[in-house]
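Each remark here refers to the structure printed beneath this line.
The other protein chains are all here in position, but one chain of the complex has been omitted.
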């Protein structure tokens, strides 16, 4: 199971401590507690701008609610064909939007590219009733291919969105891994680059069950996006009666440098894994290792070595050597080095 | 805020300990962990029958998913007009069902009564397209009026459901409070009485964020209810990436006597509160205190005494003396006695 | 079947002629034909104001689309408990709205009353997430009780809507019967009285299959209501490939005095029916006969007479003497007089 996903990691000590600290006597229910009431301010500090924060418990809920409010029926969303929102959420955004449509585009390195998007948007005819009107573009940062959009890339997509009157959504399940990789601030990678609404992910980065939809009030779409989102969230079963425990996790994550620290560690472990594997004969890097995901093609010899070492590595059904490896806040250099050594021993045995 | 709701209570020590114990190294994501995989067996033991357990994080999610699978579009559900599913969930069941309809009936003590239900069902014409076909009846046990259906009452409703081919759903947000009140087993109050699908509530009873949809395999509807419910749950953003933390809470709740113990304590505190308040001149009991909710009408004098004592008591907008008080697993006799004393002092001052 | 409904009437000659006239060679599909393109102008003339007309083929589609655009998820609509949108459309508005909620109010004569509505709206707390936010009020004119709201009544409801920021929808399935009854113009009874969006009904008044959602551009909600309604309509399967045939019916209905003439005839027949029946011993008028519907309670003797005369009269299951009789554009005085005579003969035989 090692490196299967960052979802397999436990809760980090700081988050657990925050949960335990929140477990103190009675507290108002359904988000009327002081922790939840303080989230807007905490995120405003973290993002250096006014925000509206809607805590939820899963990344799918964050994405589905964000897109549902951004593409009210019968509108559509443009995203990458590998985007989690399109490919791995069982239709959650379409369901939450009351039947919306996601329009997938291909693109190298798991990214939407401005020229492709420009062409696609230019070809739309809003008066044509046979296709749903596009209301939002969604990008994943860091992407499903383990890459990170450069700031200029995001800005170029945002400029297209503005020109066409669309909102720009960022699926930030690995938001912290990405801004750490870019060496920029959370603000620079989000609203300053033109993002209107963000799915902020804390769970993969060390939280127990805490994500959030963040709306930046600087966005021209902010009022429309925020209207009724609280009711949508309640209706979705995402307003917890004991909301304090989710909000406590979010506070901990954006206080001090926890998010950056956890993400930087995970990224470093992925970098070490990539470097180690690339030294193994026959290993090919499939995508650049920008964040905490490693996409490599492993030769049969390396796969054998890993299997002998007790590592269960799962390639794609159609391409067994194509492997995704994900590190997390709790990954250790010993884990990385052991994994690499097993792959290397297999390759050596075959030589 | 005291006695405002059982949702304001903290997490009980046993549940917190279970969460902390689950925080041990890597664990498979999205419900493939051993704790989640063990839920069916744990609940089977607890309910003395085969079950299919779908953990979720909120009672609204449990109800909405249970009703959505029980009333697939375009079907309808009969429930009490005060039922949480109808009156306090912002349309969640209708939304999750893709536009279903809840048909509310009145009824004393927050209960559906068999004679009313029989008449209502008999008046339906399934061939009439102008009304949605009824597929499920939902009852809340303990009810929103703080009462508990007797076992015979549940059985009579279940018999009507069977006769009309309907599923019987139980909203068990306060399931434990009710079976403790009846002095029966969880099994007797659920599938043995004819319940097909249960929203099992743990959060109000001491958990942090853990409820579950429980389908009893003995039900003739079990296969249809369970089909695709996992996918519905994922699509609803209720399959947590780190599911182990929700499942750990459920395990703790149905292991040993935690659920019964917490509920019995809350019920006893409610009973003590009722007894104390009834000794205050002018106080009228509005509903029998079967579980952990007290519905009383307080005279102005008692309200004044409470206000002077620092207790913020909220009546109904249209009836300020009509007050709901809810005790929880963490309520203390000191809290109860202090509250009663404040009310009594107000009454005494007015005399 | 006589007087069972105005839906049983055939298509009137003028409408049939318009359909036949439209059957002339090729014509652009999906509403791009000249007849459909001319609807906005035709209705603007008829309603003496700019309009956006969305033709559909059924009244349910008109209501469901109008309410769906007026109460985007997760919002709610207030209506009368007997309103067709609530009671007789199998959940269509909720479905089209992606899971919205209709909140039914009681009210004499099938009408919402301003004082009740004011109290209901005042009791809402928009910040409370447990109830859906109200976005629209729907009234039926003429009502399901065969009555017509006076202009002042509509204006009072509209004033409440404006105060609370709500849209006002009018279900005008019998719109023409009502404005004829009031002796006012279509404009006076709609946008001039504060209606924002209208389900304009032509089918019951002599068309074959033609209704329309009409948005008045004078409404402050017009832009929001009209946005994407075309796409909603296409997605609902209500943009006909050969739209000209629906549009031709609407043109005929609002050209000249056809709508008023048909409706006036139907109303007169209902008046004659009421007058005739009231002369029969034991007959009680249950609602004032404002439009083309007669609500009477018939004694058993009259029912017997009607049965002997071959008239199949259906009362309510729970009240067999309570009968709704509906006249139409094609009803004849002979039909009315024959019906009355049969009822009278029964009463006479019993005397």
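Letters are used for the chains, namely A, B and C, taken in the order the chains are written, and counting of residues starts over at 1 for each.
Methods note: a residue touches a chain if its C-beta (ideal position, glycine included) is under 8 Å from a C-beta of that chain, and two chains touch if they have at least 3 such contacts.
Bear in mind that the values here come from a model prediction, so they are computed numbers and not experimental data.
Out of A:132, A:146, A:172 or A:201, which residue would touch the omitted chain in the full complex?
For the chain that is not drawn, the touching residue is A:132.
One chain is left out of this view; which of B:132, B:276, B:299 or B:321 touches it in the full complex?
B:132
Touching the absent chain in the whole complex: find that residue among C:44, C:121, C:209 or C:348.
Reading the full complex, the residue touching the unseen chain is C:209.
Which residue among C:35, C:57 or C:136 touches the omitted chain?
Going through C:35, C:57 or C:136 one by one, C:57 is the residue touching the chain not shown.
From the list A:73, A:254, A:291 or A:313, pick the residue that touches the absent chain.
A:73
In the full complex, which bits of chain C touch the chain not displayed? Write them out.
Residues 1-2, 4-5, 7-11, 16, 19-20, 23-30, 56-62, 64-65, 89-92, 95, 203-204, 208-209, 231, 234-242, 245-246, 330 of chain C touch the chain that is not shown.
May I ask you to list the residues on chain B that touch the chain which is not drawn?
Residues 30-31, 68, 72-75, 97-99, 129-130, 132-133, 228, 230-235, 239 of chain B touch the chain that is not shown.
Against the chain that's been left off, what residues of chain A make contact? List them.
Within chain A, the residues that touch the unshown chain are 73-74, 76, 87-91, 94-101, 123, 129-132, 317-318.
Assume only the chains that are shown with their structure count from here on.
Provide the list of chain B residues touching at least two other chains, using ranges where the numbers run on.
In chain B, the residues touching two or more other chains are 89-91, 95.
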